[in-house]
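Excerpt of the complex: some chains, original placement.
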Amino acid sequence: MTLRIGVIGTGAIGRDHARRIQQVLSGGEIVALSDVNRASAEAVRADIAPNAEVFATGEELVDSPKVDAVLVTSWGTTHEQYVLAAIAAGKPCFCEKPLATTAEGARRIVDAEVARGKRLVQVGFMRRYDAGYVALKDAVRTHTGAPIMVHAAHRNPAVPEQYITPMAIHDTLIHEIDVFRWLLDDDYVSARVIFPRKAARSHGKLRDPQIVVLETARGVVIDVEIFVNCHYGYDIQCEVVGEDGIARLPEPMAIQMRLDAKLQNAILTDWKDRFVASYDVELQDFLKAAKLGTASGPTSWDGYMAAVTSDACVQAQERDGEAVAIRTPARPALYA
Amino acid sequence: MTLRIGVIGTGAIGRDHARRIQQVLSGGEIVALSDVNRASAEAVRADIAPNAEVFATGEELVDSPKVDAVLVTSWGTTHEQYVLAAIAAGKPCFCEKPLATTAEGARRIVDAEVARGKRLVQVGFMRRYDAGYVALKDAVRTHTGAPIMVHAAHRNPAVPEQYITPMAIHDTLIHEIDVFRWLLDDDYVSARVIFPRKAARSHGKLRDPQIVVLETARGVVIDVEIFVNCHYGYDIQCEVVGEDGIARLPEPMAIQMRLDAKLQNAILTDWKDRFVASYDVELQDFLKAAKLGTASGPTSWDGYMAAVTSDACVQAQERDGEAVAIRTPARPALYA
Amino acid sequence: MTLRIGVIGTGAIGRDHARRIQQVLSGGEIVALSDVNRASAEAVRADIAPNAEVFATGEELVDSPKVDAVLVTSWGTTHEQYVLAAIAAGKPCFCEKPLATTAEGARRIVDAEVARGKRLVQVGFMRRYDAGYVALKDAVRTHTGAPIMVHAAHRNPAVPEQYITPMAIHDTLIHEIDVFRWLLDDDYVSARVIFPRKAARSHGKLRDPQIVVLETARGVVIDVEIFVNCHYGYDIQCEVVGEDGIARLPEPMAIQMRLDAKLQNAILTDWKDRFVASYDVELQDFLKAAKLGTASGPTSWDGYMAAVTSDACVQAQERDGEAVAIRTPARPALYA
């Protein structure tokens, strides 16, 4: 049985996921497309999914009987409505991050899914599917002893003018926020943000770099350097310090060379290359669960908690190193 | 269009490739199975490919009109006959190594394919699809300058009693023989084998380790340590020394840990884990070309040259460090 | 001309420095010894410096006309009095850390040296002489661009029961406090301490680990993990993040081995091995300057500023993550 999939939002990521389903992964077929810009959807049909039908609206696509499952890859502001529609239709739904643009929106999705009584939503936190993080989690479970600290960094060579200080949380740290909850199997209780002097390359509306310090319910302290004008490359670092030892996220594969009086490995410069393999894995996981009429991987609850935590971090950006409390509501049994 | 595939030989590798086609890769479907042990083929049908038909013989499978392309994963001694059958039927054929158990057999396949006038055979030299070797080849092309030397090692923790000295060439070095021809885009002109003292763990009928020295037409000298009782792990090393610098094959991804007074990364111990990802890539490449009615990747000619080179290396094992010449016949235009 | 040196305090470190002067370094000779336990001084005379005279008190040793320069390696509580005596005598003096046990005591030494009008004191902050830190400082000067952040760790496998929370500052962090002032050529303006949950191996009177966050006058933020029950080894880490890139303190030399399915390097377990080579270099530097009647390397002012900073860090341990201000008095011209 081939899973019949509709894609809402056919921009870069939607098109790329459609290509995955059609050309790389096993078991799914793109049968429906929709985009606010109809020509975009038609182009994906022409290039990638010739048998797909183009729908005028995402809601129509969701409701079509020929669609078994939905990918929501539209603008972030529209995610909530389409995910709610998919839940209402009882159809498995993969939603790119953010699940919603506000914590309240994410909560509405949680409530709808809980009311529906079964998991239907997978949020696109792809790092959980990265082979490096998976191996790191395993190393922590088997070797380091219980975690006590995490030291991490999220560095980008440069950002455009429109990237302002809160985006360092909502667009950048959001990945660490989710992946460390998963890695540690723990919830956050507070966040603080410490600002060093501003980097020379940081533009007017951005305080860059910053160090976010998160504390978890079990007392793990996580420090994450966010530096989006680091110039030298796109670089994700993570080190977990446990009772018995330390485990470190692997560097991406690179050829070691001896050239020009340097022992050298290339560092990536484009974030799109860093976790590219994990997109295949997360979508294959979606296909597998969706065939069974459900969802696995990152939940609506995870999306909601990421939103709650992000809000606290953005508040903390204004508090000059002071801790902002993060409250975790009772977790519905669906996400136990 | 889904490519309809028949698998001849449903042992470990045949079953695994069937799983890939059915559950991992895009665009193919297992529709036919055959094995000398019919129960084995039926088990694969039951577990993996419920819609497949089990054929009594590989030849019947090849000739079935419902089969578009063939995987030959039977015992090595039977490869030649099934590949020749596929060529006769004009059907794309993926053949696990060895292409044939003798150079003459491989030559017969070359001649048949040349007579047929188009590429139909891909040989299962998966290392060419390994991300590390692909990146290494790219680094050599772009950074090191023209190659002059290659230093390599192929180490296995242990081998069973039945593994005798020539198998170090036919079963072990065979991968380096092919991948270095591809990496250097060059042919071999001589081989010599130098034996250090025998390792204590090497059993009676095996001289282990050995150092094989290959020279290419362009004058590149390759030394490969083969050590199949190295005890510590399965370890593949390769370093290319060029005019301007050196490039090294990456180590497999591993979590760096600080534990027990050691900075440590795990080394693999099972060869099956080392290139597992490249099987997916090679078969996806096969599917892509087979849909167009042809084959890409390692050719029959490559399989033939690997056999010719292996024979020279086995001769060299008896010559105490003396060079044995390797003659490369004229290359048919089909493989230009 | 051979510099005639007296050693006050002949415990482990005093004895070891005497050995260096007598057997390793060029240009000095131990001519005088003193210890509160006279038998200890006599043992050093017997074993290492047969021509040395044993003095009843440190003050008599300082005042002896046969002594050109003094090493103060007695108990920390007595450092101040002997250093003041050396300054009064106008003799160059190498003082192991701490310069004094209180900031006020260190200030008295600064004032005395300033009154004397020339440098006479070198404080035993040996890390400034470590080849790794020297190379790191050079890399920061030449390659990384201006520093913005420093990530560091000071880990010890275990500590005894008497090691209590403030000792993590006075005995452990003290080295980072000095070496980062030197590395960055900057002064501190604030300190905060963040405590993760206590490690299971941490005993009753010790909150371990802790993360100390220091900010400098130029806005560099330094985070230092102090973890003195880390179990796996003695490990000093330091990474400087600058405008253009990052430089990292080298790991100590170690043989990379492939053994037991692990690619592994030994990690030290005893702090005494980590900077052992730098003791030779610092004392050779002392000898060189002392022959000219003065001192070089870490100054009394550096010792004083380390004390002031330590006091702030200990205060910060009680403030739950809140920043404690560090005031740097006007720097006397002698230390410009």
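All chains are identified by letter, namely A, B and C, in their written order; residue positions are counted from 1 within each chain.
In the analysis below, a residue touches a chain if its C-beta (ideal position, glycine included) is under 8 Å from a C-beta of that chain, and two chains touch if they have at least 3 such contacts.
In this text the structure is predicted, and so the values were computed from the model without any measurement.
**Student:** Beyond the 3 chains sitting in the coordinates, how many copies does the whole assembly comprise in total?
**Tutor:** 4
In this text, only the chains that are shown with their structure count from here on.
**Student:** Since chain B and chain C are copies that touch, just let me know if over half of their interface numbering is common to both, same, or not, different.
**Tutor:** same
**Student:** On a C-alpha centroid basis, what's the spacing between chain A and chain B, in Å?
**Tutor:** 38
**Student:** I'd like to verify one number: the distance from the centre of chain A to the centre of chain C, where each centre is the average of its C-alpha atoms, in whole angstrom.
**Tutor:** Using C-alpha averages as centres, the distance is 45 Å.
**Student:** Taking each chain's centre as its mean C-alpha position, how far apart are chain B and chain C in Å?
**Tutor:** 59
**Student:** Scan chain A for residues touching two or more other chains and write them down.
**Tutor:** Answer for chain A, listing residues that touch two or more other chains: 244-246.
**Student:** Using the touch rule from the top, collect the residues of chain C that touch chain A in their complex.
**Tutor:** On the chain C side, the touching residues are 145-146, 148-149, 151, 192, 194-201, 209, 211, 213, 215, 218-221, 223, 225, 227, 230-232, 241, 243-246, 321-323.
**Student:** State the interface residues of chain C toward chain B in the complex, per the touch definition above.
**Tutor:** 232-233, 235, 251, 254, 258-269
**Student:** Under the definition above, what is the set of chain B residues touching chain A in their complex?
**Tutor:** Checking each residue of chain B against chain A gives 22-27, 131-132, 135-136, 138-139, 143-144, 244-250, 253-260, 284.
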